[in-house]
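There's a structure below that I have some questions on.
Heads up, one of the protein chains got dropped from this complex, but the rest are sitting where they should.
The block that comes next holds subunit A.
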Amino acid sequence: MTPTPLTPYLPLAVVLLLAGGMAMLIPQITTRLGPRRPSAIKATSFEAGSESSGPARQRFAVKFYVVALLFIVFDVEAVFLYPWAVNFQALGWFGYVEMLVFAVTLVVGLIYIWKKGALDWES
(Lines give C-alpha, C1' and ligand atoms only; values in the text may rest on other atoms or scores of the structure.)
Protein backbone atom coordinates (compact mmCIF):
# COMPACT_ATOMS: atom_id res chain seq x y z
CA MET A 1 0.00 0.00 0.00
CA THR A 2 1.43 3.35 -0.98
CA PRO A 3 1.31 5.91 1.80
CA THR A 4 -1.16 8.71 1.20
CA PRO A 5 -1.55 11.87 3.29
CA LEU A 6 -4.31 10.05 5.15
CA THR A 7 -2.18 7.01 6.10
CA PRO A 8 -1.25 8.33 9.58
CA TYR A 9 -4.93 8.51 10.38
CA LEU A 10 -5.49 4.78 9.73
CA PRO A 11 -5.20 3.79 13.44
CA LEU A 12 -7.75 6.48 14.22
CA ALA A 13 -10.15 4.96 11.71
CA VAL A 14 -9.67 1.53 13.30
CA VAL A 15 -10.42 2.95 16.75
CA LEU A 16 -13.55 4.70 15.44
CA LEU A 17 -14.70 1.52 13.75
CA LEU A 18 -14.15 -0.55 16.90
CA ALA A 19 -15.85 2.00 19.14
CA GLY A 20 -18.83 2.32 16.82
CA GLY A 21 -19.09 -1.45 16.43
CA MET A 22 -19.01 -2.04 20.17
CA ALA A 23 -21.62 0.63 20.75
CA MET A 24 -23.96 -1.08 18.31
CA LEU A 25 -23.09 -4.65 19.28
CA ILE A 26 -23.39 -4.57 23.07
CA PRO A 27 -26.99 -3.27 23.30
CA GLN A 28 -27.95 -5.88 20.72
CA ILE A 29 -26.38 -8.69 22.76
CA THR A 30 -28.02 -7.61 26.02
CA THR A 31 -31.48 -7.25 24.47
CA ARG A 32 -31.25 -10.61 22.69
CA LEU A 33 -29.66 -12.70 25.43
CA GLY A 34 -30.94 -11.09 28.63
CA PRO A 35 -34.15 -12.40 30.22
CA ARG A 36 -37.13 -10.01 30.45
CA ARG A 37 -39.48 -10.14 33.40
CA PRO A 38 -41.38 -6.80 33.37
CA SER A 39 -43.34 -5.71 36.44
CA ALA A 40 -45.14 -2.51 37.42
CA ILE A 41 -42.44 -1.31 39.76
CA LYS A 42 -39.76 -1.84 37.14
CA ALA A 43 -41.71 0.21 34.58
CA THR A 44 -41.65 3.37 36.70
CA SER A 45 -38.85 5.79 35.97
CA PHE A 46 -35.85 5.41 38.25
CA GLU A 47 -35.09 8.45 40.29
CA ALA A 48 -32.13 7.85 42.59
CA GLY A 49 -34.08 5.45 44.73
CA SER A 50 -36.78 7.89 45.76
CA GLU A 51 -40.30 7.84 44.35
CA SER A 52 -40.81 9.96 41.25
CA SER A 53 -42.85 13.05 41.89
CA GLY A 54 -44.00 13.90 38.36
CA PRO A 55 -42.79 14.58 34.84
CA ALA A 56 -39.44 16.31 34.39
CA ARG A 57 -40.75 18.80 31.84
CA GLN A 58 -41.42 21.71 34.11
CA ARG A 59 -40.82 25.39 33.92
CA PHE A 60 -37.54 26.42 35.44
CA ALA A 61 -36.93 29.81 36.97
CA VAL A 62 -34.92 32.06 34.67
CA LYS A 63 -32.28 32.44 37.40
CA PHE A 64 -30.91 29.02 36.51
CA TYR A 65 -29.94 30.37 33.10
CA VAL A 66 -28.41 33.51 34.57
CA VAL A 67 -26.29 31.47 36.96
CA ALA A 68 -25.25 29.07 34.22
CA LEU A 69 -24.30 32.00 31.99
CA LEU A 70 -22.30 33.69 34.74
CA PHE A 71 -20.59 30.42 35.53
CA ILE A 72 -19.43 30.10 31.94
CA VAL A 73 -18.13 33.68 31.86
CA PHE A 74 -15.96 33.21 34.92
CA ASP A 75 -15.04 29.69 33.93
CA VAL A 76 -13.61 31.03 30.68
CA GLU A 77 -11.84 33.76 32.61
CA ALA A 78 -10.12 31.04 34.64
CA VAL A 79 -9.17 29.23 31.43
CA PHE A 80 -7.38 32.38 30.28
CA LEU A 81 -5.78 33.02 33.65
CA TYR A 82 -4.07 29.62 33.92
CA PRO A 83 -1.75 29.88 30.89
CA TRP A 84 -0.88 33.41 31.95
CA ALA A 85 -0.07 32.25 35.49
CA VAL A 86 2.16 29.48 34.12
CA ASN A 87 4.05 31.94 31.90
CA PHE A 88 3.96 34.78 34.40
CA GLN A 89 7.76 35.25 34.48
CA ALA A 90 8.16 35.18 30.73
CA LEU A 91 5.29 37.51 29.97
CA GLY A 92 6.46 40.10 32.46
CA TRP A 93 4.85 43.49 32.87
CA PHE A 94 3.28 43.43 29.44
CA GLY A 95 1.32 40.30 30.26
CA TYR A 96 0.47 41.65 33.68
CA VAL A 97 -1.06 44.83 32.31
CA GLU A 98 -2.93 42.93 29.60
CA MET A 99 -4.40 40.54 32.13
CA LEU A 100 -5.25 43.42 34.42
CA VAL A 101 -7.28 45.07 31.65
CA PHE A 102 -9.04 41.76 31.02
CA ALA A 103 -9.74 41.11 34.70
CA VAL A 104 -10.87 44.68 35.42
CA THR A 105 -13.35 44.48 32.54
CA LEU A 106 -14.79 41.34 34.06
CA VAL A 107 -14.81 42.86 37.54
CA VAL A 108 -16.88 45.76 36.20
CA GLY A 109 -19.31 43.15 34.92
CA LEU A 110 -19.26 41.33 38.26
CA ILE A 111 -19.99 44.53 40.19
CA TYR A 112 -22.81 45.26 37.78
CA ILE A 113 -24.52 41.87 38.13
CA TRP A 114 -23.96 41.85 41.88
CA LYS A 115 -25.57 45.24 42.42
CA LYS A 116 -28.27 44.39 39.92
CA GLY A 117 -29.26 41.45 42.12
CA ALA A 118 -28.57 38.69 39.64
CA LEU A 119 -26.77 36.73 42.36
CA ASP A 120 -29.62 36.92 44.89
CA TRP A 121 -31.22 33.51 44.84
CA GLU A 122 -34.07 34.22 47.23
CA SER A 123 -35.62 37.43 45.96
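The rule is simple: contacts are C-beta pairs under 8 Å (C-beta built on N, C-alpha and C of every residue); 3 or more make two chains touch, one makes a residue touch a chain; residues count from 1.
Here, contacts and distances are computed from a predicted model.
Only one of "Cysteine desulfurase IscS", "NADH-quinone oxidoreductase subunit N", "FAD binding domain-containing protein" or "ABC transporter permease" fits the UniProt record of the hidden chain, and that name is "NADH-quinone oxidoreductase subunit N".
Within the complete assembly, A:Y112 is the residue of A:Y9, A:F71, A:Y96 or A:Y112 that touches the hidden chain.
If you put the missing chain back, the residues of subunit A touching it would be 87, 90-92, 94, 105, 108-109, 111-112, 115-116.
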